[in-house]
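For this depiction, one protein chain was excluded, whereas all remaining protein chains were kept in their positions.
So, chain A:
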Amino acid sequence: MNRFPAAVDSYLDQTLRARARPLLLSFDADWNLVEVRGDTAANGLAGEDARGLVQQLQDLFLGLPLDQSQDLPFVELSDGRHAHVHLIPDGENFHLLLLDARDEHRQTQVQQQMGNEAVLAGIEKSRTLARLRQIKSELEQQRARLEEANALKNALFATLSHEFRTPLTSIFGYLHLLERGLEPNAGQAQALRALRRNASHLFALAENLLEYGRSESGESLLDPAQLDLAQLVADLDAMFQPLAAEKGLALLIEAGAAPPEQAWFDPVKLRQVAINLLSNALRYTPRGYVKARLEWRDQALRLDVADSGLGIDQASRARIFRPFNRGAQHGGRGAGLGLSIVKRLVERMDGRLELDSTPGQGSTFRVSLPPLRAGGLPALPEEAKRRGLSALIVDDDPDVAGLLEVLLDDLGVSTRQAGTAAAALAAVAEAEPDLVLVDVELPGLSGNAAVYQLRSQGFKGGIVTLSANATEEARRAALAAGADYYLTKPLDFAQFARVIQQAGRRD
């Protein structure tokens, strides 16, 4: 290799040194500093104190061989400066050569920063777009729901006026007859019967419409009380026997075993279910019989209503439980609300509704209702009660925690409390509960973070998240973190009890 002329060599040496401001620290094999040479001032080593720097360099080469040349680019020193650090072995000893890298670091840093931020902005952008798409589709769904609700409302009013007009016309017609005094004895009796029939029909309709309106506004709570089965059966019999007699149908309403004293039900809603099922059966049965039976069997209240009527074919099964559906049952011209109300009421009471039917031979509706407890809370299943569910309440507000404790105690659930996400994790680690109830708004880390960590650590029990935030987004975040249920405050107690019951059942 040709050598540069001496003048050029010395020029190069000067400019490169001026730029790199080399600092050389020479050590013996035991890291004892032997000598410091070079630009000590520019390297912040004015005076003697190189100890801090030596400690840093010693840390830097921890685990690395000192007898091999090495090159560690862009090392940040404790005063924030950057240098390229070179290790140069020299017999038993070694040198560390520090070359200034401030300018180079600044340039590289700016470039890398721009690159990284561009990528992060790209991620954020596609995320925002996805969110916008999500919001758009939610808005569309909401609009569809609103349209449906609106159509439903219109249909409701149409039905209201139409259905009310018919019985009212009839009532007034017979009244008119009475007033004219035609056929005083037999006629009067018939007119009175017709009056009663239509009046009760009107009454049932009004009750249904009311119930419908109530469930739309979501405010129909359960009202449990002890049930007088015999009285209910007698009432139903008095109400429907005249109708059946008029149509020439055999009507049999009977009571089986009565529920135990502590098994409570909502008598008003149960009555409404029975009335709707019976009037439906009588309406669609041209000849033969209608039989109803109410009894306590297998820890539930059963109501079976069987008829020898038109029957319901497979295709119509789903339709008949929808509101304002007409004529799903053969030849029918129904009120359109009865069965949908039955379905809603049964669901509200946590019961089951089943239908057996053969077209041309008849139908049987079977309702099964679990008992409710006093105060509107469904009872826990017996086995859960025996086992004694345990719950951890995670809420920093002692009033809320206290309220939850009382509610859970009422359901036979024993409780412990924690005020923060960290305390919750510790409490679960100590003893795993069946259930965890978490408030989202905790001091420090959110309740969602606690839920997430519980799940990622393999907690398999039920988790119910509570929050004052009723948005769909908040709900989604809670479920994504691993909650099974998301309840918003103020709490709906009946719903709370149902959720606790379900959450406690998982294992």
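Quick note on the criterion: contacts are C-beta pairs under 8 Å (C-beta built on N, C-alpha and C of every residue); 3 or more make two chains touch, one makes a residue touch a chain; residues count from 1.
Basically, contacts and distances are computed from a predicted model.
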What does the UniProt entry say the missing chain is called, choosing from "FAD dependent oxidoreductase family protein", "GTP-binding protein", "Fe-S cluster assembly protein SufD" or "Alpha-ketoacid dehydrogenase subunit beta"? "GTP-binding protein"
Of A:Pro5, A:Gly444 or A:Pro490, the residue in touch with the unshown chain: A:Gly444
Quick one: which of A:His105, A:Lys269 or A:Lys343 touches the chain that's been left out? A:His105
Just to verify: which one of A:Leu12, A:Val34 or A:Leu120 makes contact with the chain not shown? A:Leu120
Can you list, in ascending order, the chain A residues touching the missing chain? 30-31, 56, 59-64, 70-76, 82, 101, 105, 108-109, 112-113, 116-117, 119-120, 123, 421-422, 444-446, 448-449, 452-453, 455-458, 474, 477, 480-482
